[in-house]
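Moving on to chain A:
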Amino acid sequence: MDQIISIKPLLAVLVSLLIIPMLISSSDKPNVREGWTFTAGIIKFLIVASMLPLVLQGKEIVLTLFEIAPGASIAFKVDGLGMLFALVASSLWIVTSMYSIGYMRTLKEHGQTRFASFFALALSATIGVAFSANLLTLYLFYEILSLATYPLVVHHQDKKSKISGRRYLTFILGTSVAFVLPAMLYCYHVTGTLEFTTAGIFAPGQMSKPALTVLLLMFVFGFAKAGIMPFHSWLPAAMVAPTPVSALLHAVAVVKVGVFSIVRVLTGIFGVDLLAQFNLGIIVATIAAITILLSSCIAMSQDELKRRLAFSTISQLSYIIFGVALLTPMGLLGGVIHIAMHAFGKITLFFCAGAIYVATGKKYISQMKGLGKTMPITFAAFFIGALGVIGLPPSGGFYSKWYLLIGTLESEYKFLMAILLVSSFLNAFYFLPIVYQGFFSKSDEEPSNKAETSGATTIKEAPLWCVVPLVITAIISVVLFFYPDIFVNLVKIGLGL
Partner candidate 1 sequence: MLQQYSEQAGGQKIEIHSSNHSFALWRLLLYATADFPAWGDPNSPANSYLSPHYIQKSIEETGVPNLVTSVLADYRGFDTMFETAVVFCAGLACFLLLRNFKQKEENFYRHIPTGVIIQFKKGDKTLPVGKEFEHIDTEWIPYDLIIKTVCRILIPFIQLYALYVVAHGDFSPGGGFQGGVIFGSSLMLYAIAYNLRTLVQRVKEKLLGLFCAIGVLIYAGIGVVCMALGGNFLDYGKLSQILPVDPGHIRAYGMLGVEIGVGITVMAAMVIIYVNIVSIGRHDEGL
Partner candidate 2 sequence: MHWQIDLIILTFTIFCALAAISVKDLLSTAILFGAYSFMMCLLWAVMGAVDVAFTEASVGAGVSTVFFVAAVFRTSRRTKD
Partner candidate 3 sequence: MSEILPIIVAKYNYWLYIILMMIGLYAMISKNNLIKKLVGMNIFQTSIILFYVSIGYKTNATIPIIENAHGDSHSPHELIIHAADYINPLPHVLMLTAIVVSVATFGVALALAVKIYQRYQTLEEDEIRMRLTEE
Partner candidate 4 sequence: MINTNYPAILVLSPLLAALMCSIFSWCAKKLCYPTAIISLGISLYASIEVLMQVMDTGTIQYRMAGWAPPMGIEYRIDLLNAIVLLLVISIALINLVASYQSVNQEIGKKSNTFYAIYLLFVTGLVGITATGDLFNLYVLLEITSLTSYAQIAMGDKDRGPLASLNYVFIGVIGASFYLLGVGYIYIMTGSLNMVDVASLLPSLHGSSAVLVAFIFCMLGIWIKMALFPLHVWLPNAYTYAPTVVSRILAPLMTKVMVYVMIRLMITVFGFEYLFEKLNLAEAVVWLATIAILAGAIMAMAQKDLKKMLTYIIVCEIGYMVGGAWLGNELGMTGAILHIVNDALMTFALFLALGNIVYKLKSVHFDNLKGLFGKMPWTMAGFVLGAFSIIGIPPTCGFFSKWYLILGAFEKGAYHFAGALIISSLLCAVLFFRIFEIGFFNNEHDEHNTITMSEAPVSMLIPLGLVSLSLIITGLYSSSIVNKIILPFLQ
């Protein structure tokens, strides 16, 4: 494969990092500050997009920064997989910045500069993960991301966020240090390299099956950002954060980084062939399947909208891992492409949840009856987003679910298809009633509370800054149904399918 040395991956990572001093220096001029954020977001997207043609031609863009030890360096490599993830993250950052202006200003949140700075830092780390050429670089950006997100999660600085923050760190930092670090070092100790290659880094016969299994499990559970059970409970806890954080980070960036890392490790460190040879895929697939079903069930019982979305996210993340763990071409394709498809769908849902909160102050699903009439755009977008997550046309999510189903059929464990179908029903079961109630039931609050009534009568759509982004993401979600080629091609190139 052709390799081109270019500084662009580094630039893409650094843009949002370099913007932080600007943000801090203009902390008392909110408009200037937001201007900087947008500039950075657009530049970042352009840099990422400018590498797209090369990647689509089947070339890899590489850059080695520091050699830490032989075979372990801090290096970037842009391939199809990374490109896919970077495109999603960087494009959604622009939209989310827009959204967070509306959200944060309407709610008059404190510490907006801090918020914007750490958001930018988190994005740098996300792109860094996407473009990592080896496990060391990936781990580095993974940790930076964990730490950069902490101040965002505990943004409210109250007791509740303190407890959530603690749980967040315990799971994310704890697992990565306790599991990933030793596993990574052990890999390096055995093989002397951490480079991602499609063939994997282990020579045939170098490792026994039990050792490989332990390593694999350490990686899968170690990247707790992927929300595999039993290391999932940080995600619902992290929902105390302001909605833009939940939307971009906990639907797209952070959680997808976890999943992306696992995918990288499965495909780049172990290699599909090795996993198939030792029949290790089924172990991961089983864990993922359990997570899918359990979290879908839990999601149904949640009344707080953001928590329901969180559990939905947990189950959808496991789809991705599930797909990759099937180790069949279609399964891999479906899983990876779900990163993108789910991102657009889920972010729309989060935006809607935030918009509802901004406009009405309501967090619980039971309070949202009849809101669709006063907030039609929001609820329409919610509907599209829900379709995307469930996997129904006309939304991009359809493709990923479709490929996943084919993937299960290709594999030797055909019964796994049942899990997918059941969980899709469950998805539909916990999303569609919200939309239905929003449009078709009457709000039962109005007579009960006078103060609320006066509020309720004045309910309108959320501010423009909030509504426009969710419309954009909803539209993209639909567009992806008609033009999924870019992402499909990227995945095919990335995985060499």
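Criterion applied: all candidates are chains of the complex that A comes from, given by their letters.
Assume a residue touches a chain if its C-beta (ideal position, glycine included) is under 8 Å from a C-beta of that chain, and two chains touch if they have at least 3 such contacts; residues count from 1.
The structure displayed is predicted, hence computed values, not measured ones.
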Inquiry  = Looking at 1, 2, 3 or 4, only one should touch chain A in the complex. Which number is that?
reply    = 4
Task = Spell out the residues on chain A that touch candidate 4 in their complex, using ranges where they run on.
result = 65-69, 72-74, 136, 139-140, 143-144, 147, 151, 154, 157-159, 162, 165-166, 169, 173-174, 177-178, 181-182, 185-186, 188-189
